[in-house]
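One protein chain is absent from this view; the other protein chains keep their places.
Order of writing sets the chain letters: A and B. Residues in each chain are counted from 1.
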Amino acid sequence: MTSLPTQNRVDGLLALPPTQNPLSSSQARWNHAAVLTRKLGRSPLTILGLAVVVILVLMALLAPAMTGGVSPIAQDLSGRLQPPGAAHWFGTDELGRDIFARTVYGARATLAIVALVGVIVVPVGLLVGTLAGYTGGFLDAVLMRITDIFLAFPSLVLALAFAAALGPGIVNAVIAIALTAWPPYARLARAETASIAHTDFIAAVVLMGASKWRILLRHIVPLCMSSVIIRLTLDMAGIILTAAGLGFLGLGAQPPTPEWGAMVATGRSVVLDQWWVSTIPGLAIFVVSLAFNILGDGLRDIFDPKSA
Amino acid sequence: MTMTVPLLEVRDLSVTFRTEGVVTQAVRNVSFVLGRERLGIVGESGSGKSTTGRAVLGLVPAHGSVSASRLALNGEDLRHLTQHQWSRYRGRRMALVMQDPKFSLNPIMTVEKQITEAWRLHRRTTAAEARKHAAAMLEAVSIDDPERVLRLYPHQLSGGMGQRVMIAAMLIAEPELLIADEAISALDVTVGNEVLAILDRLVAERGMGLIFISHNLTAVAGLCDRVVVMYGGRVVEECAARDLAHARHPYTRALLAAAPSLDEPRASLASVVRDPAWLT
Partner (left out) sequence: MNPPMIAVQNLSVSFKGPHGPVSAVRDLSFAVEPGETFGIVGESGSGKSTVLRAIAGLVAASGGHIRMAGEALGLRRTKAQRSAMQMVFQDPYASLHPRHTVDRALQEPLAIHAIAEPERLITTAMADVDLDPALRFRYPHQLSGGQRQRVAIARALILSPKLLLLDEPTSALDVSVQAEVLNLFQTIRSTRALTSLLVSHDLAVVAHLCERVAVMQRGTLVEVLTAEALRRGEARHPYTHTLLAASRGYRRVGSPHEGMPLAPS
């Protein structure tokens, strides 16, 4: 016990040692990031989740190298439905395509969906929510009713209608998912904004003469960001499953593009005799969804100010 | 053989917190003895005054470790109690009144429920009898219409009223020792003085011991018999409350000189210079 550094808590301050005084803004940010990293280090499960997500990204980026040049769409009808083995690690499907290659390339579709949904949902939700929460009154009422309307759409049905109207494809699937996914973010951001809007530090910026947009974008949005990112990470599992569901129904990525949901669908007819055709992409969906959930949970603990 | 056992004995009490590899000594070798009297513990934030109070009640959080060579209520050792054993002391024989009734009262329970709960936890009585007792207790804390107040929820009470309800809930089990931790700090001066008057009267009537923890030297000097001044987890001075103005320790004297005074204008306020030697 005595070997550890001892501090006197005087004047309500756990004084930082003088050497820890950052010398610039960037250094202050680095120190802050270091604290968060240290917290991450104490949560092995979160690291596991993060690792899976990193592997997913690497798989998408390095797919050609990882598969050793095996094409995910090259058919070999003489080698249909081969079980997993040395030639084909995960076996082949009903058109003789290598399932390992298709699974690795399939990460691209999944990652594209995840990234596109995030890019649409976060800004829209943040903007609508913070604007409604900070402005209040009539604009708040209008924005929140619009949010309620979008919230009432069943996402899969809307996605079906969307895909039917605009034609199936990965981009249309993403738009359909994003369209029904943003309202909870707007509500979350609005609730956070409402609690921030009346704090003294916002009053202080008002007194400095800052414009409404400056207050929103530079003072309120950054504070809502962490909870929105956490929510997005937790929702990712659902988004991936919805995307897989659309793929399964033939409304997502179109053949021959490898997509995990569509791969599960094609293996459906042979699932009892050639289990690997459906099971391998199914496992991939399961692992990635679980990883996002674990990561979201961990991030919530790390960013929680109460554990700071 | 006549031997008077003091109500509370604290000897060499130390509390250490360990967070993220940093050890903080919140309380260092604090000793005092309390009879059926009012003891004030004063100090600034971080002085360890609240932690001392919590340690006496066995309420130090799990990441803190408490050690003492003696910690006894009426001669009964409190040092190695299990959580279950603590529950026979806390509430029944020792009680705590905290700073803000807004946080220490349950928001979804009526005043009647909060007060009778404390009473019925320790005694087998009927609801009607408990209610009668609760009303009498509210009257004891100078609430004029106890029947009406019993039906209210905490958010319907003003700060002063909430603190009176809190005191009523704490005293209904007739504890021997009451610890008031910044009990009037969230209240206006006039209301705070009323609460002090209630505490003063009840402690005298019931022959309780009182530990009044506060940063407010004026309130402590007005209410207490004796004062302990804490700094950096240590007791730096102990004196009779009436002698507080003639305190000898430089820290106590500096605290007195640092406060602006209504009676004598001060051109500028003395700053409190801290000597690291006080901590050794």
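Keep in mind that, in the parts below, a residue touches a chain if its C-beta (ideal position, glycine included) is under 8 Å from a C-beta of that chain, and two chains touch if they have at least 3 such contacts.
Computed from a predicted structure; not experimentally measured.
One chain is not depicted; across the entire complex it touches A, B. For the options A:A112, A:L160 or A:V205, the residue in contact with the chain missing from this view is A:V205. Residue B:L196 is the one among B:L196, B:I213 or B:V229 that touches the chain missing from this view. Note that of B:R70, B:K113, B:H133 or B:R253, the residue touching the chain absent from this view is B:R253.
Of the residues in chain B, those that touch the hidden partner chain are 44-45, 159, 188-193, 196-197, 200, 215, 217-219, 221-223, 241-242, 244-247, 253-266, 268-272.
Residues of chain A in touch with the missing chain: 11-13, 15-16, 18, 21-25, 27-28, 32, 199-201, 203-210, 214, 218-219, 222-223, 305, 308.
One rule holds for everything that comes next: only the chains that are shown with their structure count from here on.
Chain A and chain B have centres, each the mean of its CA atoms, that are 50 Å apart.
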